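See below for the structure under consideration.
Omission of a single protein chain aside, the complex is shown with its protein chains in their original locations.
Going by the order they are written in, the chains are A, B and C; count residues from 1 in each one.
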Amino acid sequence: MLTAKVLITLKKSILDPQGNTIKRALNSMGYPEVADVRQGKMMEVKLNDMAREKAVAIVDEMCQKLLANPVIEEYSFELVED
Amino acid sequence: MLTAKVLITLKKSILDPQGNTIKRALNSMGYPEVADVRQGKMMEVKLNDMAREKAVAIVDEMCQKLLANPVIEEYSFELVED
Amino acid sequence: MEAHVWREMGLKDNEYARVVELLGREPNYLEIGIFAVMWSEHCCYKTSKPILRLFPTEGPAVLQGPGENAGIIDIGDGQAVVFKMESHNHPSAIEPYQGAATGVGGIIRDVFTMGARPIACLDSLRFGAIDNDKTRHLVHGVVAGIAGYGNAIGIPTVGGEIYFHPSYQGNPLVNAMCVGLIEHTGIAKGIAAGEGNPVMVVGARTGRDGIHGATFASVELSEESEEKRSAVQVGDPFMEKLLLEACLELIKTGAVVGIQDMGAAGFTSSACEMASRGDSGMELELALVPRREEGMTPYEIMLSESQERMLVVPKAGMEAKVTEIFDKWGLEAVVVGKVTADGMMRLKEDGVVVAEIPAKALTDNAPVYHNPDSEPEYYQRNKNIDLSQFELGCDGNQALLQLLASPNLASKEWVYRQYDHQVGANTVILPGSDAAVIRVRGTAKGIAVTTDCNSRYVYLDPYKGGALAVAEAARNLVCAGAKPLGVTDCLNFGNPEKPDIFWQFKQACMGVADACRALQTPVTGGNVSLYNETNGVAILPTPTIGMVGLVEDLAQRMTQDFKQVGDTILVIGALAGSLAGSEYLSLLHGVEAGDLAAVDLAYEQKVQDFVLAQIKQGRINSAHDCAEGGLAVAIAESCFAGELGVKLSLPASDHVASLLFGEAPTRFVVSATAANSASILSRANELGIKAWQVGTVQGESVQIEVNRTLAIDCSVKELKQVWRNALPDLLA
Partner (left out) sequence: MKFGVVVFPGSNCDADCFHAVQDLGHPVEYIWHKDLDLKGSDCIILPGGFSYGDYLRTGAIARFSPVMEQVISFAQNGGLVIGICNGFQVLLECGLLPGAMLRNDILQFRCQDSWLRVENTSTPFTNLMHAGQVLRVPIAHGEGNYFIEPEGLLQLEAQGQVLFRYVNQAGQVTPEANPNGSVGNIAGICNATGNVLGMMPHPERCVDELLGGAHGKLIFQSIVAWFERR
């Protein structure tokens, strides 16, 4: 079976209040080394047997259609065999 | 600068309502090949200059203390140079 | 079977012997697991049952008392309210967001399983000292969890409480209450009856969540509980919303014989309780149960606490109808067994019997304990402290500002603005007043709801404290213009095997019982949560009272805020309070002691009736219960919404602190026009009710004169700012 590991992040130009809050929390917990945090989503999409090229095509399509919102987000993915 | 890419996922035995709903949506949108979806979080933590070993140690510590919730989540991370 | 097996499941040796006796043989592993959860305190109330019998449970309006998934009280016109409160303390201590969220999910299911549409939720919360990172983490998680679940499912969370006290440090309390509305003709029950009727499981699939949660709720928290815990339950409010709609649609068809949600102890308790209530047996084929994970054993299936599931017994032949309705909502509904006539719980796996237990053995024949109780040593000692030594050490403004900034008295807006308290477009009185009021669409009526408990009082004097909690809840409803109707409770205490804890429990319940009897608010259900201790130290005894009342005509509803300049301010019932157990004494002097004033229940009832009557006659413009923080705090609170000032002149006193900040039962602060004030006073006088005219609404400051000097003179703006910002600042 193939699993697509999809990463979805806010575009760099968009403020990430959640990431900022985590950064501040880490700083105040005694990690001054933390310079920045950005939070995103990760999805593991398990696919029934299919050819790799086909999988690449449909995962890309799913990302564009549903999984990511192109107005605010970017995505990337890799396929792993398990 | 080092960036830690932290992946946080729900433990396998824990219900993932988000993932289930996304799976059903993908199936009904015409992707019957999708067998399962699990959703997790991704965090990019930028660290000020430090030795790699030290970075591994403190990122691990941050994951345990704040970033992941050990009761329901698991984490993994890799360090990349940028 | 080796002793460690049942002991690890929480059964005592004598209980095991009783199991063998009831079965007439040794149980197998699955059977003993079932006994262990069904005989846990959480499911069978083995130590609390004899005490709970003290509660009055009947009254002309009670349609359903304790014993069902929720109680029901008539509100006229063929309608009724369904309500219940439940604790989710231990799960919330471990995983605050999901623990609180699934607590809300569970109590909502208890209400819609009766056929009612939920119309409101409340949450009563207790945490450790606020200046502690762990506490803040818990508060954020719990409040977000309640919001996350309630907001998504679309039931307004309209009220509750939040208190901070070090005794809750390791063991916070999360009590959730849900109120629903039903037609008398649409009431469903949790029974399995009619030999041959199918048993169906509907909703979510079964996974390995929270196995042994019920047992877990019945032991003290310790390092080990981290180990014992299997997977934590995760809630899915979206699934529950679908389940709610599907169940209500199904119940309306009349196809249902019985229906019950799966809460603590999952399949086991729903199946046994339904069979036992129906004097029936039940046969289940576990292989048919839809699961989320592979390789689950019968033991895991029976004990799983996966959320958002229900057990339904439809009439034979109606299976397809059930499936059709659930299918419409995108949910599974599967036949997993049938009702039998032999009174046995018979579980099969692929046709092979894996457990066989008489249903009544698990319910009616559960052990009952009469624990010893003894008065703790602290009780007399605390009582005998001379409180006159705690006079104001600072100026009155300072004390008032400090009290308003105390997290226990400060505005709770930080909490309730995270809750959607308006969804449904029926919330007529929003959180922030004494009680919230929900309109009953299509009528002039409203349902008023509140939760109350001052656990410091209960600690100092459990009997009086229990009674005071009930009296306060009723006063809060009266202040909204409602007649109190009935009570649900959540009894949170420490380890009942300790005689002083059991004494607290028993005394508190006696107080609750007497007050409920006097105020004619029967107890229609509730929940007991014992073993709330960390490392051997118990929480303050906390019998949370949830109360519902009826506003007959919403045009007569009332709120606590002063409405107009020139109105006269009256104090009705009592004037000065006592420092015993007061927030003032604790906050400013670090002392929690004193002999609480007793509640004169007959007088309490008379004063409440009087105030309600005055509200209904339209004589009163605002009514506020004078509770924690005493008179000065109550007055200040009434000033905030409209940002109106007051000028008060109080009768001479030789103890200014008690007059301003002392606490007392049976005390209302109301405002009225000068003309109405006169008639209120004379009517009170006729009835033997004490009432004082203390000042007027005017200016922009709270000015309170005692003994011819201004004890308090502070701008409303400043007071309000301190009061509003306290919680956000403390929790930031």
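Quick notes
In the analysis below, a residue touches a chain if its C-beta (ideal position, glycine included) is under 8 Å from a C-beta of that chain, and two chains touch if they have at least 3 such contacts.
Since this is a predicted model, take the numbers as computed values, not measurements.
With respect to the full assembly, the chain omitted from this view is in touch with A, B, C.
Among C:Arg417, C:Arg517 or C:His655, only C:Arg417 touches the chain that is left out of the view.
When the whole complex is considered, the residue among A:Met1, A:Met50 or A:Ile72 that touches the unshown chain is A:Ile72. In the complete complex, the residue from C:Gly196, C:Gly254, C:Gly330 or C:Gly566 that touches the missing chain is C:Gly330. Against the chain not shown here, chain C presents residues 144, 147, 151-154, 236-239, 241-242, 245, 329-330, 416-428, 430, 439, 441, 554. Annotation for chain B: contacts to the undisplayed chain at residues 17-18, 21-22, 25, 28-29, 39.
Where chain A meets the missing chain, the touching residues are 10, 14-15, 17-18, 21, 66-67, 69, 71-72.
The criterion applied here is as follows: only the chains that are shown with their structure count from here on.
Put simply, the chain farthest from chain C by mean CA position is A.
If you average the CA atoms of chain A and of chain C, the two centres end up 41 Å from each other.
Work out the mean CA point of chain A and of chain B, and you get 9 Å between them.
Inter-chain spacing, taken between the CA centroids of chain B and chain C, is 37 Å. Those residues of chain A in touch with two or more other chains do not exist in this structure.
Those residues of chain A that touch chain B in the shared complex are 1, 7-9, 19, 22, 25-26, 29, 31-48, 50, 58, 62, 65-67.
Note for the complex: chain B touches chain C at residues 10-11, 13-17, 20-21, 24, 69, 71-72.
Within the complex, the chain C residues that touch chain B are 94-95, 98, 204, 207-209, 230-236, 238-239, 292-293, 306-307, 330.
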